[in-house]
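Omission of a single protein chain aside, the complex is shown with its protein chains in their original locations.
Read from first to last, the chains carry the letters A, B and C; within each, the first residue is number 1.
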Amino acid sequence: MIGRDIRTVETTPASLDDDRFREECGVFGVFGHPDAAATTALGLHALQHRGQEAVGVVSCDGEHFHSHRALGLVGDNFGARAVIQRLKGPIAVGHVRYSTTGEGALRNVQPFFADFAFGGMTIAHNGNLTNALAIRRELVRRGSIFHTTTDTETIIHLVATSSYSTVVDRLVDALRQIEGAYSLVAVTRRKLIGMRDPHGVRPLVLGRLDGAWVLSSESCALDIIGATFVRDIEPGELVVIDDDGLRSIKPFAKVPRRFCIFEYIYFARPDSTLEGINVYEARKRIGAELAVEAPVDADLIVPVPDSGVPAAIGFAEASGIPFELGIIRNHYIGRTFIEPSQQIRLLGVRLKHNANAARLKGKRVVLVDDSIVRGTTSVKIVEMVRHAGASEVHLRISSPPTTHSCFYGIDTPERSELLAANRNLEDMVRYIGVDSLSYISIDGLYRALGEPGRAVLRPQYCDACFTGDYPIRLTDYQEPPAERQLSLLEGEQTSRWRRSSQT
Amino acid sequence: MIGRDIRTVETTPASLDDDRFREECGVFGVFGHPDAAATTALGLHALQHRGQEAVGVVSCDGEHFHSHRALGLVGDNFGARAVIQRLKGPIAVGHVRYSTTGEGALRNVQPFFADFAFGGMTIAHNGNLTNALAIRRELVRRGSIFHTTTDTETIIHLVATSSYSTVVDRLVDALRQIEGAYSLVAVTRRKLIGMRDPHGVRPLVLGRLDGAWVLSSESCALDIIGATFVRDIEPGELVVIDDDGLRSIKPFAKVPRRFCIFEYIYFARPDSTLEGINVYEARKRIGAELAVEAPVDADLIVPVPDSGVPAAIGFAEASGIPFELGIIRNHYIGRTFIEPSQQIRLLGVRLKHNANAARLKGKRVVLVDDSIVRGTTSVKIVEMVRHAGASEVHLRISSPPTTHSCFYGIDTPERSELLAANRNLEDMVRYIGVDSLSYISIDGLYRALGEPGRAVLRPQYCDACFTGDYPIRLTDYQEPPAERQLSLLEGEQTSRWRRSSQT
Amino acid sequence: MIGRDIRTVETTPASLDDDRFREECGVFGVFGHPDAAATTALGLHALQHRGQEAVGVVSCDGEHFHSHRALGLVGDNFGARAVIQRLKGPIAVGHVRYSTTGEGALRNVQPFFADFAFGGMTIAHNGNLTNALAIRRELVRRGSIFHTTTDTETIIHLVATSSYSTVVDRLVDALRQIEGAYSLVAVTRRKLIGMRDPHGVRPLVLGRLDGAWVLSSESCALDIIGATFVRDIEPGELVVIDDDGLRSIKPFAKVPRRFCIFEYIYFARPDSTLEGINVYEARKRIGAELAVEAPVDADLIVPVPDSGVPAAIGFAEASGIPFELGIIRNHYIGRTFIEPSQQIRLLGVRLKHNANAARLKGKRVVLVDDSIVRGTTSVKIVEMVRHAGASEVHLRISSPPTTHSCFYGIDTPERSELLAANRNLEDMVRYIGVDSLSYISIDGLYRALGEPGRAVLRPQYCDACFTGDYPIRLTDYQEPPAERQLSLLEGEQTSRWRRSSQT
Partner (left out) sequence: MIGRDIRTVETTPASLDDDRFREECGVFGVFGHPDAAATTALGLHALQHRGQEAVGVVSCDGEHFHSHRALGLVGDNFGARAVIQRLKGPIAVGHVRYSTTGEGALRNVQPFFADFAFGGMTIAHNGNLTNALAIRRELVRRGSIFHTTTDTETIIHLVATSSYSTVVDRLVDALRQIEGAYSLVAVTRRKLIGMRDPHGVRPLVLGRLDGAWVLSSESCALDIIGATFVRDIEPGELVVIDDDGLRSIKPFAKVPRRFCIFEYIYFARPDSTLEGINVYEARKRIGAELAVEAPVDADLIVPVPDSGVPAAIGFAEASGIPFELGIIRNHYIGRTFIEPSQQIRLLGVRLKHNANAARLKGKRVVLVDDSIVRGTTSVKIVEMVRHAGASEVHLRISSPPTTHSCFYGIDTPERSELLAANRNLEDMVRYIGVDSLSYISIDGLYRALGEPGRAVLRPQYCDACFTGDYPIRLTDYQEPPAERQLSLLEGEQTSRWRRSSQT
């Protein structure tokens, strides 16, 4: 009876959240702290939601660089005393990363190190370059040997082949040739350097810990180490920190600020404050705005765990309908299960969640979620809630419909897989099986963030995934992908460069 | 600078929840299903909160028994097709277990199997026997060889040496000699057997899945496999399921029902319904009762994640004060961290949680938690909330003060470590550093469960941890512990038999 | 092209030596040494050729027993300081074991420990009992619970249920009921006990190390720790070592000595001296005797590596023909290889050996090997030597034809698989493809060991594998095997009890 019918059901967080967008990286750096590496590991732990697949820390003792990089969580890799003791020195930079596969996986784990004519430098990158492939092709033609398939290595080769002499000049020279979204943290033997791209798409904040300086993708990582928030690094700003203190450079022509609006909706941790706005508050306000825009007569407001909770609280408060944890999470998730040959309806979703029938039976339920990607999970959650006896199920989404891919550092499926890019609202209602479905409007979203609405000619945020209005050129994606094998890490290269191609 | 000052900070769920009580086991059984083993693994996954350290499944194909036991989570051990395919047969029994250490750890992992004169039998146990050591001593004197340090093995030897002939008679003969709390599931070549102790301290429910029978510690495990809830197994009931259907036996003199009240407060999953009461609803009602008993003038109700959420929602609804997720969880926890030599205040608690300062600053906060064991975590959580800027912090506990150890299957510290056993309320307020502290009253707790109050002469539940009123004799704990080494698993034996001794 | 044609070729020592007999165990014990456990681990390392699959050491500090058991080699499992430091106390016993598989494998790893009414005891066993199953059946009927499938556990239950009071009396009582071949080493809180069966089939020697006593399967293990050889434990002797010194008991009726003659031919290490005869010398003398019995006109004497070397040297010296290493071993063997779809002739044997064509080409070669089991390896070695250009290949075997299975502790195939049990010499010459084949005669073998020949009525050795003359009753093998499952370790139980059944 058992045999080829057996299906494996994955239960890892990654697989169960397959129907989510995913941040691709978090970066963190420390200058002038006696325990720079341990502090960096803690900071990365607080940034773990930005990448769970790999982690790396490189420290510098003024002479030598020391590195530890590994696949897996920070806390599984930086808990050995020997590891931390080897990472000597008062300067350190770290990186967490989402998804890295295959034989040479560790090779792609950041931070990267290179031995330049002027000395060693190590660099960690959050974001995505949109002309890295074009530049790479030219660099290879001139004799550069690439060892990874990441866009970050392109920056390193540009620095290496720059005709300028100081590190900072070479970095600026390299960044001037680059298009894309990036927040970078680099370390040389005597310096900690932080940079944000001219539009400031990805976040980067500055903090102080006793006398030391800290750079971090999000402010929540300052809290864990007890550091004080100083300010956001500004779009297009390059800060150079050394024994003489912090120096700020703005080497680029000023362009409009376009911070990623999705950081507020889903990516950032609720306890972070980015560009002056607390993420938890933002989500509650979006929920409240949504309650006003798309009211519904119902008995219960139920968040889709876990990211929907703040918006659901905001929705409940604004609507006066009680907030309930109607869907219960299983806190202990292993890797995989074998599904019985008599397939169990909704097994996949129930491995992680269970609708509490005692609470939902006969009730009109409003489910609040932050986004719909492919819609596959929404279908199952709604079915589970109905199966538990809800008399009506209304779905409220705290973002506008996601209709376009991101090329600035977020892992998104191609447009053909995005539900909202391929169906109208009526279709989606039918597909997901809800009594009603509403997304917040793009202007409502901007209002929740304190704007009067979206400034159409000069939008205050990058919202390309909702509008298709890409603020930065997509050079690499406007021509057919490369035919040549870039590295032995073929699988990864393919998924990186080809996946995002679009018309 | 780095050196002997380095401390390791554990971040595993176990270590961070060290200041919680812990259920010691969950059991699950299936009869008459073509995928009995896969179904059992799924059931155990839903019971994973009852034990995360070890898991075992034994199936029977009518002739032979097949077993897979391992340390770790269900989903990390039962996802290999080969494992499930090896567990052949339409009958299976499974067990999840908390904590098991050392070389021979796997030997103590249940279910246990024994080859009796009448054939093989395998047995899984949730609970704790209180005269197992006394019986063991006598059995060893007569030539029985024990191979584990668990009380479950005592049952097996009583069955083996019983003078009755049928399995069921032998089991009944064994159970008649036993004192303690237990829910057992056993499998012979043709039968699935379930039993609850006469007081019904630990839960056990019966379900149906298509034509098959299911036994489970909690009803939430029926949901995951799509089974229907039939009824609770009754206290003192023994059900024998075979090809002729289900037969119920009540071999014991009837004694008052004393279901463990803490299952409602903390142990059971909120989506389970036990003895007719939904756990989530019970927790909300306890929170509401607490709001009435111990009102407070405040701005926010904040649950201590994650178990305090339902009570906090109940408290917020009853009090009209807004519910907020003021403490944010880090969802990605690894094993350990090295703490910098410049120790970070509150690092331990911040590895898992962070107070959202933007939300708490200047606010009067009511923290709602389910219980206080040693109080060490409460101290840190309160300090973190104050550090985040709360102007007042009030703590409300949705259980009465825990003053006594449990000997019926819950892992509790000795009385000397229980905060409420050693300090009065005023002391505790000072120790924890709150502006006010209130526990729900014992009668309030019973009211929330639908009783008029605690029936002092015949309490409706086992509440020994609050009252010291132990319904079952504690034979093994009333004399000095054994001097002899029971097994090579010395460490474990020590912690089991000696830990709980009391005066 | 690649696909289902791919074959996996195993290269582990075990798989490549599949065509050898295999010793099943080695035992070692120490009394009165401050580093008893470390010393025992070293002793077991020297006995590693007697079992490579599992290893265990149990020490006793006078109060408690401490144990470490593991799958794999001694040196892979006893190199951690923490392991040795945990094995406290001046008394220790250890065991190496061949082959143990499946889930519960560790449960079958010796030494075994049991908590008796009189205190703990641990026991290690080399040999095989021939009535263990019959006794087990009776013990189970009376209520004993067995936890392994090994015959050793039968001894433990006999000790537990004995009506005598002292340990030694109970042991003697148990051994009196037992049939089979055994060398046992046991440890109680104050004693080290060694025993050999009445016929003395398996070896056991006594040594001294400073003031401490040592028991070991072979004398080579005394050398590694610098201990002095005292004497062989005598057949039927039981030595009890405690603080009062060594006491010798001979509780059994005297029966003729029947030491296993195959220990000299293949099992024991060449540097051991057993029952007064050095193994290397014995092998050389056997080789020399073989050169006299079966001379051949040839150019080179080439040993089949590695066990054939001493006999080949003896043959070469006696015949005057030069000794050459004509077959070269690969010292670095991994686990497996994938064979190309275009199958490579002789790949299996070449993974471990290569014939040196430059040396063998055109030469008349005498291959010397110690035994032929199934003959499969011999066929390939001979073909490889011919392929290398040898003009003639003569095979000389330093044992008589192996025609019967061993039931006294050696892992042998059933008779139906033994080449010499199923073919006459002429057949074998054709099957193996040699120009001539000779075995040493049984009397020649005895002569090489200093006897005038085999005493037919009262043979000086156990030579049942050559003669079928079994000195000890084979109770368990004279009736159909048990139908019942003895334990969850079903696979192992099957292979143990059923494999050896014969008519």
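As a working rule, a residue touches a chain if its C-beta (ideal position, glycine included) is under 8 Å from a C-beta of that chain, and two chains touch if they have at least 3 such contacts.
Remember, predicted model here, so these are calculated numbers, not experimental data.
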Notebook entry, point to check: Among the chains present, which touch the one that was left out?
Noted result: A, C
Notebook entry, point to check: Which of C:Glu234, C:Glu281 or C:Asp469 sits in contact with the chain that's absent?
Noted result: C:Glu281
Check: Which of C:Ile313, C:Ile372, C:Leu395 or C:Leu445 sits in contact with the chain that's absent?
Finding: C:Ile313
Note to self: One chain is left out of this view; which of A:Thr8, A:Gln85 or A:Ser144 touches it in the full complex?
What the structure shows: A:Ser144
Checklist line | Residue numbers in chain A that touch the chain omitted from display | finding: 58, 63-69, 103-104, 106-107, 113-117, 119-120, 140-141, 143-147, 153, 156-157, 160-162, 484-488, 490
Margin query: Using the document's contact rule, name the residues of chain C that touch the chain not shown here.
Written below: 1-3, 6, 8, 11, 13, 33-35, 38-39, 41-42, 45-46, 48-49, 52, 72-81, 83-85, 88, 210, 220, 223-226, 269-271, 273, 278, 280-281, 306, 309-310, 313, 317, 322-325, 328, 330-342, 344-347, 350-351, 354-359
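As a working rule, only the chains that are shown with their structure count from here on.
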Next item on the list: Examine which chains touch each other and state the graph shape they make (line, ring, star, complete, other).
Entry: line
Notebook entry, point to check: Which one chain sits nearest the middle, judging by mean Cα positions?
Noted result: B
Next item on the list: Could you check if the interface between copies chain A and chain B is built from the same residues on both sides, meaning over half shared, or from different ones?
Entry: same
Next item on the list: Report the inter-chain centroid distance for chain A and chain C in whole angstrom, where each centroid is the mean of the CA atoms.
Entry: 61
Note to self: Suppose each chain is reduced to the average of its Cα coordinates; what separation in Å results between chain B and chain C?
What the structure shows: 49
Next item on the list: Please report how many Å separate the Cα centroid of chain A from that of chain B, as a whole number.
Entry: 37
